[in-house]
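Excluded from the complex is one protein chain; the other protein chains are retained at their positions.
What follows is chain A.
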C-alpha cells in the first residue's frame, strides 16, 4: 500500500513537471540568452581568437580603437578613438576618447593601446600574422606603435600598406585594447598575461566576464560604469547547445533569445515561426573544392580547367548550401570593388567531358576527396562526387574530424578536398584574394598553411607580384583595385586548383522580442544596446 501511494505521488510530480514544462517559457526581461556550439570557443584572448564564437564573446568584453558600423558594412566609425588622421607618409594618428575607462576604473591611455598592439605582435599568437602582413615584427613594434602623448596613439608605417586596409582591420578583434596594469598582476615569466587571459578578461567593454566553463556556459555581467553608456541587459548567458534541434526547440519555446549555428533544415523550420527572425551574416570565406597540383593528374592545367566545368554549382548552392552560403563564381564577390563579372565558375557537362578527353583522360581516373564529417561539407562532397562521376572521375570520399581532414591539406598530402576558408567579413579586395591566390614561397617547408594556394602547391609569381604591388599603394584607390582585378584575372586564367563554390553565410535566429540586436558581419556583434519588448 505505501508503495502504491509512493507511485501515485511520483506520478503526480511527473504530471506536474510535464505540465509546467508545457507552459510557455520566457527568458527574463533583463537577460539575454544565447545558444551556440562552444566547441570552437577555446580561448578568450583577443589576440588568439580564431572562431565566430570567440569573436562574439570577446567583442563584448573589450573595445577596439575603431568600430565598423553594423548598419553600413565597411564604414569605419569611432570606438576608443574618437578621431583619426592619416599623415602623408601613411602614418595613422588616433586621438582617444577622454571618457574611455577600463573595467578596472583606470583611464585608457595611448600607452595602453601601444602595449596591446605590441603584445599582439610579440606573443606570436594568431594576431601576429595579421600585423606581420603589414611589416610589423617583434623587433620594430616598440618604435612603430607608440604613444605620442597620453591621448594620442601613433601607428607608423613599416611596409607601405593602404591605410584603409589597416583602418578596417582595426575594427576587428585583433584591434582590441587590453588593460596592461591588470595583466601585469597576472603575468607569469613575462608571458604578457598569455596564460591568464586565455580564460579571463581585462578590457573596457560593456560586459564583464562572470564565469566561463568551457563547453558549458559563459556568463557575462553588465559593467554598469561602461563609458559608452550603461548596457540594457543585466546579464548575458551563452549556453553550449551543440544540437541544432535542441536550439530550435528552445527558441520556439522562448527559452533562448538567439541561436547560432543552426543547420539548414532548422533555419527553414524556424523561418515559418512568426516569433522568430532569421538573420544572415555574410562572411568572407568560401566553401571551396581544392586540388593538389602535386597530384600527377591535377598538375595538368587542362584537367583542372575541365574539372571546373563538371560541377553543377547552381543545384549545389540551391539545395545543399542553402542557408550556409550564397553562390560564388570567383574570389571577389559582386559588392566588393574589384569584382569582375563573367569569370570563374561555369557548369557545362559537355565541355567537362570534352576537356578531360582532350587532356587524355577520356576514361577518367580515381581520386580521394577529403571532407569534414559534418554538414554541409559531407553533403557538398557527395554532390561533387556525383558530378565528377558523370565525367568519369571516380571519387572516394574520406570524412573525418578537423585534424583528419585539414591536417593532410596543411601538410600538402592530399588529392582533393572540400573545406571552408574561415574569416570574418572583409570589405576590401585584398582580404578576399590573399588567402586564396597568394603564395610567395611554394616550398614544402615554407609552411604557409593558411594560404590556400600554398596548400594546393600552386604558385603564380605574377599574381604574387600584383598582390604585393597593390597592397603597397597608399594614395590611389582606383589603381589599387585595378591591380587586384588584374591579379584575379590572371589567377582565373591559369586554371586555378581552388574552386570557390559558395560564399560563406552565417545565419542565426533571434526572437522577435529583441530590439536593436544587429549582427555585425565582422563578427563583432555588440549586445549592450539590445532590449526586449513584449
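Throughout what follows, a residue touches a chain if its C-beta (ideal position, glycine included) is under 8 Å from a C-beta of that chain, and two chains touch if they have at least 3 such contacts; residues count from 1.
The definition used in the following text is that contacts and distances are computed from a predicted model.
Choosing from "Peptide/nickel transport system permease protein", "Sarcosine oxidase subunit beta", "Ion-translocating oxidoreductase complex subunit D" or "1,2-phenylacetyl-CoA epoxidase subunit PaaA", the protein name stored in UniProt for the chain missing from the display reads "Peptide/nickel transport system permease protein".
Touch with the chain omitted from the figure is made, among A:204, A:330, A:385 or A:503, by A:385. If you put the hidden chain back, the residue from A:318, A:441 or A:477 that touches it is A:318. Among A:30, A:268, A:444 or A:475, only A:268 touches the chain that is left out of the view.
Counting over the whole complex, chain A has residues 244-245, 248-249, 263, 265-266, 268-269, 312, 315-316, 318-320, 373, 375, 378-379, 381-383, 385-386, 389, 396-400 touching the chain that is not drawn.
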